[in-house]
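Heads up, one of the protein chains got dropped from this complex, but the rest are sitting where they should.
Here is subunit A:
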Amino acid sequence: MKDVESLWDLFQKRNVSRRNFLKTCVTITGILGLSPSLISDVVSAAEKQPLVPVIWLHGHECTGCDEAFIRSQSPFASDVLLNMISMEYMDVLAAAAGEPLEHHLQEVMKKYNGKYLLAVEGAVPLNDDGIHCMVGGKTFVHNLKEVAKGAAAIIEVGSCAAWGGIQAAKPNPTKSVSVSDVVSGKTIIKVPGCPPIPEVITGVIMHYTLYGQIPPLDSKGRPKQFFGNRIHDTCYRRPFFDSGMFVEKFDDAASKAGWCLYKVGCRGPETYNSCGNLRWWNGLSYPIQSGAPCIGCSANNFWDNDPFYNRMPNIPVPNTIVNADQVGIVAAGALTAGVIIHGALSTIQHKKHHKETHDTEKDNE
């Protein structure tokens, strides 16, 4: 896009009706988690606010977040949201490649200095001077710092950018870290998830585009409207949890009846995401709805919280598989036996000592 224009300009250029424009604004209001009374604000912003140029960098990752992003398909909004951003650089979707594209990046950075939104996907490997992830012959950490300098705000797309992701899981051979670990002094929005919900990615960009400012964030830097609640607290299977009705095994009757997956390792009670209310693929489903426990993919360090299908992690005891409760029962039992033995020995010693002192007292008399 040559000139930075508004969403309404774009609609007019494509001969889409005002009616459709307003419908889109209503959809956007809903997706952004805004109150219906703010529709008029959204409409006026969509009329006036210029589209924000976006630079999208890829680091140490699998491009799964792109796969999610391009499937953003909330009714009517999908295509719009994609077209709404003035996407200036994204190596996996760009028609150009190689030097011309890298050259374009330099130009965009200069042209929109201090104005562009930087979306980063992937972790930043630091080991061995960052050579574990190279783009255009330079290390990713170098590119990131360079592009971040002129960014108005940075969005960490996906768990890798937000926390380090699978690369940062133990033993983290490349010493991968999150974007916020290497970039400082910038407004950073975390949009974790492996991948994040497509509508959440577009929704956050959308919010910035419309309001020219970042959405309200929680203390961890995640947008409140999407990461405000635990999946557990928005889960449609919550009544089964509250009633104590649990799936014990993946092939039991309870699992067919759709009871709560808490005991087969569901991380819903610890995970903040919109899966419970937005769901995936146009509200089609989400892991818990399809009978698979949440693995907590938007939580920090979730890869190390294995095994995923157990409520509690195992405690490393050689030649056996035990959890905290089993260890606790054995420890409490052993300790009880220990104090009984100690008590018996104490009694013996006490009696002996008592007799001795008694004897010496007698001798003294």
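The criterion applied here is as follows: a residue touches a chain if its C-beta (ideal position, glycine included) is under 8 Å from a C-beta of that chain, and two chains touch if they have at least 3 such contacts; residues count from 1.
Rule of thumb we're sticking to: contacts and distances are computed from a predicted model.
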Since a chain is absent, check the UniProt entry for it and pick the matching name: "Ni/Fe-hydrogenase 1 B-type cytochrome subunit", "ABC transmembrane type-1 domain-containing protein", "RNA polymerase sigma-70 factor (ECF subfamily)" or "ABC transporter substrate-binding protein".
"Ni/Fe-hydrogenase 1 B-type cytochrome subunit"
Return the single residue from A:21, A:208 or A:240 that touches the missing chain.
A:240
Touch with the missing chain holds, among A:50, A:64 or A:228, for A:228
Residue among A:70, A:93, A:134 or A:331 that touches the chain left out of view:
A:331
Touching the hidden chain in the full complex, which residues of subunit A are there? Just list them.
218-220, 224, 228-230, 233, 239-246, 262-263, 267, 269-271, 296, 299-302, 305, 311-313, 324-325, 327-328, 331-332, 335-336, 339, 342-343, 345-347, 349-350, 352-353, 356
